[in-house]
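In this view, the complex is presented without one of its protein chains, the others remaining in place.
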Amino acid sequence: MTKDSKPTLAARRAFLAKLGGAATGAAVGAAALGILPAASARTEAPSAGASFPTKDYDWTKHQWGFGVDANKCIGCLRCVEACKKENDVPGNAHQFRTWVERYVYLEGEDHVRIDSHQDPVNIAASGSEKEYRFANRYKDAKVDKGFFVPKLCNQCTHPACVQVCPVGATYRTKDGVVLVDPTYCIGCRYCVQACPYGARLFNEEKGVADKCTWCYHRITKGLQPACVEVCPVGARVFGDQKDKESPISLFIRNNRVQVLRPESGNAPNVFYVGIDKEVN
Amino acid sequence: MPKHIFRLLALIAAGLVVAAIAKPLLTDSSFYRYGHYRADSVPEIAAQEPVYQTPSYCQSCHTERHAQWSASNHKTVVCEVCHGAAKGHPQNGKLPIPKDTAKLCTLCHEAMPERPRTQPQIQVAKHAGGQQCNVCHNPHAPKIAAAATKVTGNEAAGKERAAAACAGCHGADGISPNDTWPSLAGQNAAYLVRILAAYKSGDQTDAAMTPLAQALSDGDIQDLAAYYAGLSCKATSGGKVVGDADRGKLLAKNCASCHGETGIGSNPAWPILAGQKPGYLANVLKAFKAGLRKDPMMASVSRGLSENDIADLAAYYAAQSCQSTKQGKAKP
Partner (left out) sequence: MEPVIHFAPYTGWVYPNETVFEWSVLIALYPYLTGLVAGAFTVSSLYQVFGFERLKPVAHLALLTSLCFMVFVPLPLLLHLGHPERAFNSTLTPHWTSAMAMFGYFASFYVALLIVEAWFAYRPFIVQQAQQRTDLLGRFYRLLTLGSNDLSEHAMGYDRKWIFALAVTGIPAAHGLHGYVGFMYGSLKSREWWASDLMPVIFLFSAIISGVALLVVLYVASCKLRKIPIDAACVKGLAYTIWAFIMIAIVMEALAFANLVYKGREGIEMILEYVTGPLLIPYFLLQFAIGMIAPLLWLSYMIWRGTTGKALIAGVTVCACLVLFSVFMMRWNVVIGGQEISKTGKGLLSYHMPFFGKEGALVTIILTLAPIAMLFGLTRLFPPWADDATHAHS
């Protein structure tokens, strides 16, 4: 099934790409405005030998991956704090590049209770919208099951957000990270709407879309993403999928991992362990 | 073709030509290089400076702290989790030392039903009575050596064993005849159990105590502890006092949270200091300072003490009355 569907999917995308090309041609013909042929002639890299994007880092040699072990997460939110500082994410309790969700099943209830930092109870517990802490709201309740789930951008192989960007201000790098070009984004927020995971936000200050980059500026320097660096319990795993002994390769190999909303066709690259049916 | 149509077409053509010329001119030169985006944006994003450094960055200066931390249970909690991001440090000033540890530590250690069981957790309301965590725990080595154990030994059996093994040095009734060896009478039983077990296991060594303790069974240790704890301590200010007790009193404020204001603490796993031999107290502090005795909390508090400070503290505790231990230690 999977074996079949993958090439089919790839073929479909290739077809769509061709169709896009044809549509481009048609649009050029019809509107007689676009100068696309000139553009496509420039698609090949002029400097094939040099390493890119930095002189010490070649993006063709890596394929990054991220793992989340929800069994380990204690909901301390140090990852959220670190992410906000590392990436200058707006300091409020509503917009996040990474966040943690809490799932609690109480005895005698047939539905799950889910909350995260935007919940007023949690904001009150932390005392500020710029500090993050889960209120201990279930300490006196009879909890059947409860756990935390860290969330972040899935850096999808077929990202819906990249598909809908009208200008090409967001793209997927060769090493597998979806980035936003903050100097090119027009701020239409179509990508924010298109992401099925709610992973994108609109940065009011900068007037552009904002999202998790797996700390691209860190991983290209040999560091871990900030959230992984500060996680005290090893709930976040990061590494190069091209290296078969990297933490993420081992994590994927040694666990029965799953991804969020596989039916979206986005092919996410954050692999989860220890979540249940209510998590998506 | 009528003139007006020709001119209209010319106008449209001119517009298209302008657009055709303008488009490549205005398009960024790195666009389309690797795909439908500005290739230059990738190195721009990659060039951002990391804000969070790593423990190895901190290690280059804070070697000792790093060594202590990396051997402790907190080794998975990197420096910047508590001290904040290290970018710009030390050039732009110091990093904060968290004051409100009760708030900070409970981020991870407050008992929550939805937390994994493997995570050490405390009932905040019951655990510390509102005290800050770093009063008892060293954040760089948080595990406290002793948990107060229940002592269930037999006093009579202990008395017999003590007469044979211990009385020679620690005195017939647990009051040491000299300044170097500690008095044991009235000491906390849980502490005695812990310290004897440490000698027995080799966690703590002493030329005289190690072989003696190794000869004891676990039951013997229990009995001995029960016996000595039950003895009445007499304030014996024997031995020469070299320190300044008044100065020691000021210093002792730093010890009070564990050992009590006058050297009688609340946790039976920790020793009573009141009325203890000053020479012994001074020796023990020096041993902690030198790393001969191993306890993460004592190592860090003793590190800052000078020779004089140690003498002053010893003088102060030696001069305190151990009598109130009667209430304080009540049978465990």
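Going in written order, the chains are labelled A and B, and every chain counts its residues from 1.
Here is the rule we go by: a contact is a pair of C-beta atoms (placed from the backbone, for glycine too) under 8 Å apart; a residue touches a chain by one contact, two chains touch by 3 or more.
Values in this document were obtained by computation on a predicted structure and should not be read as measured data.
Of A:83, A:123 or A:237, which sits in contact with the chain we cannot see?
Of the listed residues, the one touching the omitted chain is A:123.
Which of B:7, B:99, B:150 or B:303 sits in contact with the chain that's absent?
B:7
Based on the whole complex, identify which of A:68, A:178 or A:195 touches the chain you can't see.
Candidates A:68, A:178 or A:195; residue touching the omitted chain: A:195.
Which listed residue, A:71, A:136, A:157 or A:264, touches the chain dropped from view?
Missing-chain contact among the listed residues: A:264.
Among A:106, A:141 or A:167, choose the residue that contacts the chain missing from this document, as touch is defined above.
Candidates A:106, A:141 or A:167; residue touching the omitted chain: A:167.
Tell me which stretches of chain B touch the chain missing from the display.
Interface with the chain not displayed, on the chain B side: 1-5, 7-8, 11-12, 23, 26-28, 31-32, 36.
Contact with the hidden chain only, please: which chain A residues?
16, 20, 23-24, 27, 30-31, 33-34, 39, 90-96, 99, 114-118, 123-124, 128-130, 151, 160, 162-169, 184-190, 192-204, 206-209, 264-265, 280
Operating definition for what follows: only the chains that are shown with their structure count from here on.
Report the residues of chain A in contact with chain B in the complex, numbered from low to high.
Checking each residue of chain A against chain B gives 32-35, 38-40, 42-43, 45-46, 52-54, 57, 59, 71-78, 82, 85-86, 102-104, 133-134, 136, 138-139, 141, 143, 146-148, 168-171, 173-174, 179, 181-184, 213, 215-218, 220-221, 223, 226, 229-230, 232-234.
Quick one: in the complex, what on chain B touches chain A?
So the residues of chain B in touch with chain A come to 16, 19-20, 23-24, 27-28, 31-39, 41-52, 54, 76-78, 80-81, 84-85, 107-108, 110-116, 119.
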